[in-house]
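One structure, as structure tokens, below. Some questions next.
Of the protein chains in this complex, all but one are displayed in their positions.
Chain nomenclature is as follows: A, B and C, assigned in order of appearance, with residue numbering initiated at 1 for each chain independently.
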Amino acid sequence: MSYNTFGHLFRVTTWGESHGPALGATVDGCPPGVALDEAMIQTWLDKRKPGQNKNTTQRKEPDEVKILSGVFEGRTTGTPIQLMIENTDQRSKDYGDIAQTFRPGHADITYHQKYGLRDYRGGGRSSARETAARVAASGVARAALAQLAPKVEIKGYMVQMGPKVIDRNRFDWDAIDQNDFWCPDAAVAAEWEDYLDFLRRKDHNSVGAIVEVVARGVPAGLGAPVYGKLDTDLAAAMMSINAVKGVEIGEGMAAASLTGRDNADEIFMGNDGQPVYTSNHAGGILGGISTGQDVVVRFAVKPTSSILSARQSIRIDGTPAEVVTKGRHDPCVGIRAVPVGEAMMACVILDHLLLDRGQTGGQRGHIGPA
Amino acid sequence: MSYNTFGHLFRVTTWGESHGPALGATVDGCPPGVALDEAMIQTWLDKRKPGQNKNTTQRKEPDEVKILSGVFEGRTTGTPIQLMIENTDQRSKDYGDIAQTFRPGHADITYHQKYGLRDYRGGGRSSARETAARVAASGVARAALAQLAPKVEIKGYMVQMGPKVIDRNRFDWDAIDQNDFWCPDAAVAAEWEDYLDFLRRKDHNSVGAIVEVVARGVPAGLGAPVYGKLDTDLAAAMMSINAVKGVEIGEGMAAASLTGRDNADEIFMGNDGQPVYTSNHAGGILGGISTGQDVVVRFAVKPTSSILSARQSIRIDGTPAEVVTKGRHDPCVGIRAVPVGEAMMACVILDHLLLDRGQTGGQRGHIGPA
Amino acid sequence: MSYNTFGHLFRVTTWGESHGPALGATVDGCPPGVALDEAMIQTWLDKRKPGQNKNTTQRKEPDEVKILSGVFEGRTTGTPIQLMIENTDQRSKDYGDIAQTFRPGHADITYHQKYGLRDYRGGGRSSARETAARVAASGVARAALAQLAPKVEIKGYMVQMGPKVIDRNRFDWDAIDQNDFWCPDAAVAAEWEDYLDFLRRKDHNSVGAIVEVVARGVPAGLGAPVYGKLDTDLAAAMMSINAVKGVEIGEGMAAASLTGRDNADEIFMGNDGQPVYTSNHAGGILGGISTGQDVVVRFAVKPTSSILSARQSIRIDGTPAEVVTKGRHDPCVGIRAVPVGEAMMACVILDHLLLDRGQTGGQRGHIGPA
Partner (left out) sequence: MSYNTFGHLFRVTTWGESHGPALGATVDGCPPGVALDEAMIQTWLDKRKPGQNKNTTQRKEPDEVKILSGVFEGRTTGTPIQLMIENTDQRSKDYGDIAQTFRPGHADITYHQKYGLRDYRGGGRSSARETAARVAASGVARAALAQLAPKVEIKGYMVQMGPKVIDRNRFDWDAIDQNDFWCPDAAVAAEWEDYLDFLRRKDHNSVGAIVEVVARGVPAGLGAPVYGKLDTDLAAAMMSINAVKGVEIGEGMAAASLTGRDNADEIFMGNDGQPVYTSNHAGGILGGISTGQDVVVRFAVKPTSSILSARQSIRIDGTPAEVVTKGRHDPCVGIRAVPVGEAMMACVILDHLLLDRGQTGGQRGHIGPA
């Protein structure tokens, strides 16, 4: 049992609290010979970094990653890679008043119940800051994928904020990096901006979101029945992200409304001798194994529990308390979950690529004329 | 990496194919001294058994479980419990025509691509028949829970079939066992019956479903941050079930539409000195750790891919083929997923109960006057 | 944590008690496409089988293995392989008198202390009979090795019985299969026969032994620092065998007596462009990784605790008891440990071969002119 580790052959253990001296990730199982330096990891961390625009927490952290081990002369050696990010902007005084009080929707009460004590500063271990370590680790995974499976491309984006959903007819891959929400629909992004502004400034409220992550170029054959399925690991990976309450593959929950005839992804032989499908209801996974189509995962992020509106709760001594969470909080934590979802996808795909070698040597069953 | 194993301390490895001589589960880590016999396990298997009514596959399997090890004089000994179910009604001739053809929506093509060969009889390892082994294993988990945490009650039911959703105002716990669909809304159950009849007889089609599983009486404090979360393991457990495409905890995907104010489960002190909550948007889990409220999980099951309507596909040699799947198939495989969902819940709860002891000794942080 | 499982990617879970209905092994992670049938496994089981000559237990078990899953049309499918051996010669009445008494040197007392109950019939789970399941599993490993690494040859033999050690100058590979002791020194084998006869018939005693297992043709590069070392896994594998009290790699404990100059295995370039070594003090493993030399493991098996001579002990109720163990016991259990040691070697080597693919893809760093 690895409480703070995920992955099978590519294993990531994150450590650290929001307001401790540092946090990071111990990455074991990266193949040797992968070109890697701190700048390559920093790229992904910068994408997740707080304080980049008014829609996310105003906490300013440089989030500079240091590689402490496992890389020699610019290449991975096959030994554990220690990634450390020092905490620098720790305004612990902001959090002193919650030492004795359980914030509704937070893990304060369950950590107390389980462990009998907790590092209450900034949520301690349950802070979304932990996800910085995952994003750093994914920089290693991305570098390894670039060498082992260069066709793999991973892209995340937001498809819903509160009641406002993107219009798939306006889906534009290029738009994703051009707004503050990783939104592929520029029109709805403008609406989101107004809505979030209202929530933060007027309504003292927050809102949930849905994030979608797509992996293209994933070879057919990754995943293993029946508990090492690719979708099983993706579901676990996404559900482990703070505030996530639902995970979908392909059609997801909507598959319940479909009939078998509509849901069938019919198969044809493509011009390049590879199977092609008329649709992708399956989200690129059949029987837990990748088909070669896009792997499509969605997850729902609940609204930030830390809001300026008063909510009822209790203190450790059992007395009632009214909680108003001041401090620097994301009104829609789903936005910053986009690079985290990408990070988990990258790590899971690499892990299964390595596993597949260990299972089968990576050969594939042939389809086509003998 | 355990391809066919789930659980951390209570570990279940399922084995066997749909049309091999037998299938079963190797259950390791059951605490010693638990009262257990074959009849206790058979109860749960009978609930899942095919051929019980016209809405499920007409395959007739007695599904009789034998305990081959780990139980002595009616009590578990702490050693591995081998559960075997012999396959008796294997009409392999029904499947001969799919040896060379990939059925759309099935794992035929991905198993071939990954492994280069497959046991095509009845779907082999990817058959829903594998879930009988999970249900058998859950009989062990239930027996252990009955001794270790007798307050835990687990109940699954269907809340949606195709477009038809239950009315929560008509929710009746007693109704669940009184219709063929484990449906808590007797009125919608009647509609489902007509709808399924139409799909099977007239439309030669199938349909998806949503199953909800609730665990009551789960003590606060189960689960561990940040990758050993209770919801992470539940998501993986449910996603590993055949045909599942989405998993939700509490509000699930709908959490995206809520604001922080609405989503907050406010906390009060109950008369018994335990925290009580005004609502359960969180589904009984905060920060990956149980709160003591009901643990609520939902999952979507896609429509059965095996239908009598023709769908386009290819053969191993790449030539096109029209697939019409005859044989004895469930028009709504979601129905039989209900006891499977319950089974996974039972195993995960027991596993985390054992883990919690190993983490903390099972003590709880006190809430209330010192 | 897998109490009854060993291996990382090639995973073997044994189950069953000495006197239950059956015992066996659940083998997960065997690569697909390996030619396998029951006869191939039976070969190895027959080698271990009791009752073959007067030097081992006279219990007669056909030990017939059945493959219940994971093989289709004579080839492995990549899914779990269930191997079952039914128990047929269970004279439980022989053991009734030990239900309340702890036999010295046996696990009776510790099982009772840990679990509060035990299947006392024939030692239950702690019986050497469990090793039949390991040997069956190794038949799968051998079949896989034959396809993936056909140069690998594994051979075990006894090098010491009680005080009588083989003379390495008389070492004869062909002699191993020509006596009842898997002894490479025919002269000492004759002495052992007399000695064992005396112990069994006159002295009512038993004796310990040392077994050596060699794997030839293992490619360089298997194993991973620093806790996934090949020697670490071999040490665990051998120590897990019943009655084993010590494990050595290469020089083993004798390395303590050597100086660095003597212990150095000097390296030269061979005619085939591969490194050659002047000696093999290291036992084929440096820094936990195979060198390409023979992998050499030795383990000590304690004398059988079940003897006809009276030993003092206690009953469950704390009263004193004199224990004389009747029944059919091996006077030197080390003899039958030879095929078990081979079995563990085969499983570990295959596991690391698969792991190595998942780590590095199986490429090797080049030695020689660029």
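Convention: a contact is a pair of C-beta atoms (placed from the backbone, for glycine too) under 8 Å apart; a residue touches a chain by one contact, two chains touch by 3 or more.
Nothing here was measured: the structure is a model prediction, and the numbers come from that model.
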item: Contacting the left-out chain in the complete assembly, out of C:Arg170, C:Arg201 or C:Lys245; value: C:Lys245
item: Residue among C:Met40, C:Ala186 or C:Ile314 touching the omitted chain; value: C:Ile314
item: Among C:Thr26, C:Thr79, C:Asn179 or C:Thr291, residue touching the chain not depicted; value: C:Thr291
item: Options B:Pro225, B:Gly250 or B:Gly284, residue touching the unrepresented chain; value: B:Pro225
item: Residues in chain B touching the chain absent from view; value: 1, 9, 29, 31-32, 78-79, 148, 224-225, 354-355, 357-362
item: Interface with the undisplayed chain - residues on chain A; value: 1-5, 8-9, 11, 13-17, 20-24, 26, 28-29, 32-33, 66, 68-70, 72-73, 75, 77-82, 84, 114-119, 124-125
item: Footprint left on chain C by the chain that the document does not show; value: 1-6, 8-9, 14, 102, 104-107, 109-117, 125-126, 130, 160-163, 199, 203, 205-210, 220-229, 231-236, 238-240, 242, 245-269, 273, 275, 278, 281-283, 285-292, 298, 300-307, 309, 311-314, 316-320, 334, 355-356, 358-360, 363-370
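Here is the rule we use: only the chains that are shown with their structure count from here on.
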item: Cα superposition angle of chain A on its copy chain B, in degrees to the nearest 5; value: 180
item: Length of the line joining the C-alpha centres of chain A and chain C, rounded to whole Å; value: 45
item: Distance from chain B to chain A - Cα centre to Cα centre, in angstrom; value: 26
item: Where chain B and chain C are represented by their mean Cα positions, the distance between them in whole Å; value: 39
item: For chain B, residues contacting two or more additional chains; value: 1-5, 8-9, 14, 114-117, 125
